[in-house]
Every structure is written in structure tokens, then in C-alpha cells.
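Submitted below is the structure of interest, expressed as C-alpha cells.
A single protein chain has been omitted from the complex, and every remaining protein chain is retained in its original position.
Then we have chain A:
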Amino acid sequence: MEPLSWGQIALQLVIRFIPVWVALIVTFTLSIAYKRKLGLYGKLFDNTIGMVGFVLVMFWVYTALAVGVFDMIMTHDPLSTALGMKNEPPGTPLRSPDEGEFAYYLLGGDTLARDVFSRMVAGAWVVIRIAPLATLFAFMVGITLGLPAGYFGGKLDSALSFLANLILAFPVILLFYLLVTPEMVQTGIPSYMAVVLFLFPIIFLAVLINSRYRTQPPKRNVMLALLILVLGWVYLSLISDPETRVAFLPPWLDLFNIPGGILVVFVSVVFVNAPTVFRIVRGLTLDIKTRDYVAAAQTRGEGAWYIMLWEILPNTRGPLIVDFCLRIGYTTILLGTLGFFGLGLPPESPDWGTTINQGRKLLSIYPHPAIVPAVALLSMVLGLNLLADGLREESLKD
């Protein structure tokens, strides 16, 4: 068979991504049709830059879902190799394709003769699973600590700010190298950090509910009990892993185990991001606590946590949403950095950083194995940045 020309490659790529195009078109038609009823999200569609960013982000989200959940788009298994496809240029046909197998390596083969295209889309699934969730956890930690630091001030503020600055003064890569090594995993320090860091979402939600329904004890008790039972179980199965030091749940109670290395990567990314979120939330709280509605709530006799979580926090949402988008991008960059130095994730993992790291060794002779994931990562982070910029512009308008 003849190798594909560049036009044919582009055409094949468009065809492979059909599920994503359909999903994007549906999302956009629905959103534009109802944009006046959708608040800030709807306003995004008045902003060209924001819309471009949204397209890029949703492209990768849908790609990840299609690959991870429905097993579409991918042409080959991201881990399996094919005979004679080592470092072959894009569009090379397979030597002896099996019955029903896609006959080409659309974007070429890498140094181990795996399909670059399939690895790239499979990498999207890895990134989309870790980055937003890690950012969310960092926000929970940052908010739970930043609100009281800004609201109460004093010694608490000084102590927490000192800790945050301590972590921020660390060069990130040094921290990664110290935390994400097999020896460190052996000592169990990342697992203990996970025990502490993953507790914050539960604390956050429990306090959130408690402060709201404090005056209706029956309702509150039911909600709190449910929350702590469900989240507590998830929390315990999350941190308990038979391969680490923290393993106490019997297997029949353990809902799931996080595969090797991902928990450590997750924890270190949350750990690096949380202090910045803390500083942002603290700054916003300092600003907002002087407002009249806070004084009114204080006069009404509301509790401190009610004021923080139900008066101050909702009013910080604009800057926080914008920062959330930016921070997912930054987390993606951090994940890539970890992969680039071969830390944490297993070496055959298809995530973009690891793939770039493997491709860079032969970069000047065979650029395609490194360029493809690099462009993928670039487009996703760019999308998040543009989206954040659009959101910022729209939220400042009113």
C-alpha cells in the first residue's frame, strides 16, 4: 500500500474525530440557542476569544471521554507495537494489518513502533482525568484555609501565610524530585500527605452544610450523616492502598485503588497548587470582609463560618472561576513537567509529558513523536487560557 499524502492524513484525522465534532456542534447549538438563560456561561458565547478557548478545551474533553469511556477515535492500542513501524513518518501503512485493523499509522510510529496518534488521544484521557480533579482539590484546600486566614487575621493568618510562602519559595521541580521518587513512596510520606490533603474536601463540605442548616438540626443531622458516610467511605478507600504504608481497610471494604504512581503525582500537584489558591482566596476575603453585607450578617448574629462560606465565598466566584481555568492549564503543564522528567507515572504511560520525554531523544532526526503530544498539550493549555481570558472579560462587564 502507498503511504498517505498530507491531505489524506488530514482527511483521515477529521474522520477519526467525527464523534468529537458531533458533540461540539450539539454543545454549541444548544448553548447559543439558550445563551440568555445561562448566566456567565451563556455570556461566553458573545466573546470570540472565549469561544475559541471553549472549543479547544471541549475538543480535548470530548476526545478524552470518547477514548476513555466509549473506546472510539483510537486507531490502535497505545501500548502495543507493530512490526517495522519504528520511527516511521506520518501516514505509513502497516506491513501486515490484521483483519479489521486500521491500516495506517496516521501520525507515524515512535521509537518503540507504537502509534503516535493513538498515544496522543489516549494521553488526553490521562490528563483530563487528573488535571481538573487535582485543581479542584487544590481549590478545596486553598479555600478551607484561605477564608479563615483572611477573615480572622492575626496569628492564624501569619502562620498560614508563612507556610504558604514556604512552599511557594521551593523550586517546583526540586519538590517533585524529592516527593515523587520510589524511595519516598516507600517511606509513605506521599500517602500521609494524601491522608491530610484529601480530608479537606470533606471538612469543607461538612462545614458548608453545618453552617447553613445549623438552625434546623434534624435536617442537618441527616445531611451530615449521609455526607460523612458516603464521602468518608470514598475517602478511606482512596487513601487505603495495599501497596503503600497506609493500608488498613480489608479488601472487601476497599472500593477502588489508584493505580501505581498516580496518587503520588496527584498529591504533589495538589500540594504545589494549594498555596497559590490560598493566597488568592485570602486576598479576596480581606477585600470582601469590609463590605456592608458582611457587616449586616455580623449584626444579624450569623456565625463566622456562615459568613465566610455563604456571604463571602459566593462573592469571590468571578475571580475564582477565572483562576480555576488558568490553574487547570498550569496543572496540565505541571503534569507534563513530571512526565518530562520521567517522574511518577509509569514510563509506558501515554500521557503527553512522558511521550515528549521519550520523543526528545531523537528529536532532530525524527521530530514527529515529540511534536504531536507537544502540540496537543499546547492547544489544550492555550484553550484554557483563552477561556479564562474570555470569562474574565465577560465577568467584568456587569
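To be clear about the criterion, contacts are C-beta pairs under 8 Å (C-beta built on N, C-alpha and C of every residue); 3 or more make two chains touch, one makes a residue touch a chain; residues count from 1.
We take it that contacts and distances are computed from a predicted model.
Name the absent chain as its UniProt record does, using one of the following: "Ni/Fe-hydrogenase, b-type cytochrome subunit", "NADH-quinone oxidoreductase subunit J", "ABC transporter ATP-binding protein" or "Oligopeptide transport system permease protein OppB".
Per the UniProt record, the undisplayed chain of the complex is "Oligopeptide transport system permease protein OppB".
One chain isn't shown here. Among A:7, A:39, A:100 or A:171, which residue touches it?
The missing chain is touched by A:171.
For the chain not shown, which residue from A:51, A:370 or A:391 touches it across the whole complex?
For the chain that is not drawn, the touching residue is A:370.
Mind pulling the chain A residues that touch the left-out chain?
Chain A touches the chain not shown through residues 49, 162, 165-166, 168-174, 177-179, 181, 183-184, 186-187, 189, 329, 333, 336-337, 340-341, 353, 356, 359-360, 363-367, 370-371, 374-375, 377-378, 381-382, 384-386, 389.
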